[in-house]
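Beneath this line is the structure, given in structure tokens, with notes to follow.
The complex appears here minus one protein chain, its other protein chains still in place.
What follows is chain A.
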Amino acid sequence: MSIILDKVNYKYSESTVYEKHALKDINLKINDGEFIGLIGHTGSGKSTLIQHLNGLMKATSGAIYYNGEDIYAKDFNMRTLRSKVGLVFQYPEHQLFETSVIKDVSFGPRNLGLPDLEIDLRAYEALKQVGIGEDLIDASPFELSGGQKRRVAIAGVLAMKPEVLILDEPTAGLDPKGRDEILDRIALLHKEQKITVILVSHSMEDVAKYVDRILVMNKGELIFDNTPKNVFAHYKELENIGLAAPQVTYVMNRLRDQGIRVSTSPTTIKEAKEEILRWAKGEIL
């Protein structure tokens, strides 16, 4: 399974004075089971890109293949694509509307026309996956805390059993613990269910901690597509386009500037700690 983008372009308000070239010749292959981070400042084209992946927006030119099938072909089933590529928008809790948690999560599978038993099974499983306990299933979604609401909204997408899960800033507005809880849940889903995950985030620290591959968008172009280490090695270029590297990467680079012989590649606290300890053992301990 894979998603392939071949020279995808998108123009808003084409052939008017407001024309904006939001995606420029995007070539990309998303493989099965990857955990990808998508970064870029506001207006760089991230949201436009992810909305192409499940067919919510149609490319002005270029082609997109889902498991080898051209999604713009006449006989392609867009409905199936949308259930296979699940998109969790920013502040997804604004989309909760049912009177109980379980009804809200069942809404998607019910629309697929599944039998009742299957709907229930999927809804319960999805809630379990996001860590919402059985004590809350009959509660009104509006009685829950911000972090719980967000998880219920994510469960609504998981109940569709997507093969690819795209999350647009799933942790915005949550407290640090709530942020870790959601990301840990997503990482677990990726590991256990082998779901492909694409995480859009403004937090370089989070991206570095969780993903295997980073895509960097700037002015509609895909300018980097590499491992966190290789992407954050270009921290100066990232700064020029309004991004940054994780704080620990700066620590390593500054140490190196001071003549301390450490590797500059760590992007997480764990890696930085190990590298500094390795140096310290040789030098001072």
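Everything below uses one rule, namely that contacts are C-beta pairs under 8 Å (C-beta built on N, C-alpha and C of every residue); 3 or more make two chains touch, one makes a residue touch a chain; residues count from 1.
Following the convention adopted for this analysis, contacts and distances are computed from a predicted model.
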item: UniProt protein name of the chain not shown, from "Energy-coupling factor transport system ATP-binding protein", "Nitrous oxidase accessory protein", "Carbon-monoxide dehydrogenase large subunit" or "NADH-quinone oxidoreductase subunit N"; value: "Energy-coupling factor transport system ATP-binding protein"
item: Among A:G37, A:G55, A:G108 or A:G147, the residue in touch with the chain that has been omitted; value: A:G147
item: Touch residues of chain A, complete complex, unshown partner; value: 41-43, 145-147, 172-179, 202, 204-205, 242-244, 246-248, 250-251, 254-255, 258-260, 269, 272-273, 276-277, 280, 283-285
